[in-house]
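Take a look at the following structure, please.
Each chain you see keeps its place in the complex, though not every chain is here.
A, B and C are the chain letters, set down in written order, and residue numbers restart from 1 in every chain.
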Amino acid sequence: MADWKEFEKKAIAFRDARDWKQFHNPKDMALSLVLEATEVLEHFQWKNGKEMEKYVRSHKGEIADELADVLFWLATMSNDLEIDLFKAFEAKMKKNEKKYPVEKAKGKYTKWTEL
Amino acid sequence: MADWKEFEKKAIAFRDARDWKQFHNPKDMALSLVLEATEVLEHFQWKNGKEMEKYVRSHKGEIADELADVLFWLATMSNDLEIDLFKAFEAKMKKNEKKYPVEKAKGKYTKWTEL
Amino acid sequence: MADWKEFEKKAIAFRDARDWKQFHNPKDMALSLVLEATEVLEHFQWKNGKEMEKYVRSHKGEIADELADVLFWLATMSNDLEIDLFKAFEAKMKKNEKKYPVEKAKGKYTKWTEL
């Protein structure tokens, strides 16, 4: 079991032990979230098709590390902005169900505004 | 309780109901992760100081929506790449403990390479 | 005088000498453009107010290097997609003049959709 709140607690404990809350305003946290997400993306630069698949298998640990960094900021932002991310996710999925009704969206990657 | 695996299951159920797995190669998922992270960041464009704080309070729902989208891709990528994100997070936090030892990093935002 | 076409020629000559055109599909070029843009942004992480201003003055060369990398991809993409970026810029500025008419937009950072 990996409770979401555990992520938050660990991230915040790490942050507070270093007295970093003073730097964690929402804008710089959002900026950090973007920087970490692009580090995930960087793994895929210039790689396509079979080569990409092979790369993913042989670099799973490195990619996992970058995803964990994204998670860190997601957890820290949710905590600081007092967002219940579990509820937010449930709510967003319900919105998405309406934006992308199965009968219209099935097998298409079209954006909901153009469905 | 909000188990991490619940996020994954919900995200994957949503995806599979729409037959979207065919589009979800790792590169396009990583790309989507970046696009959603930048939608979080967009909320903070041109806003600073007290104005930003006020904005955050009055737009909590919108920001939560964007964070939920980031979470969606994090959950989908972890599932497809067979990454146990909870373990990955634990492991990364341990690395970070070493990169940023409390006695050196306390109160500083300096990158570990320059500590 | 620094003609735009000069940028393109230099970027393409650099690329072709290394036989890299084979990797330069539009998607990976756009991805590289984003990665370089985030390297510009990374300079500003955790820095605000006077500290940011001071940092900008003392790191002008590093920031210039990153902007040059963004320019590289802009030039390469324009060349490969056969986009006349000078004309595109002129055209976009005219659209922006209409989206943000001076009398409405003056002194406001509001997005045109909400003006």
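Simple rule for what comes next: contacts are C-beta pairs under 8 Å (C-beta built on N, C-alpha and C of every residue); 3 or more make two chains touch, one makes a residue touch a chain.
Just so we're clear, the structure is a prediction, and the values are computed from it rather than from any experiment.
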item: Complete-assembly copy number [criterion: all chains share one sequence; 3 shown]; value: 4
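Keep in mind that, in the parts below, only the chains that are shown with their structure count from here on.
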item: CA centroid of subunit A to CA centroid of subunit B, Å; value: 2
item: Length of the line joining the C-alpha centres of subunit B and subunit C, rounded to whole Å; value: 26
item: Touching two or more other chains - residues of subunit B; value: 31, 34, 48, 109
item: Residues of subunit C touching subunit B in the complex; value: 31, 34, 45-46, 48, 109
item: Of subunit A, residues touching subunit C in the complex; value: 23, 25, 28, 31-32, 34-35, 38, 41-42, 44-46, 48
item: Of subunit B, residues touching subunit A in the complex; value: 1-7, 10-11, 14, 17-20, 22-23, 25-27, 30-31, 33-34, 36-38, 40-41, 43-44, 47-48, 52-53, 56, 60, 63-65, 67-72, 74, 77-78, 81-83, 85-86, 88-93, 95-97, 100, 102, 105-107, 109
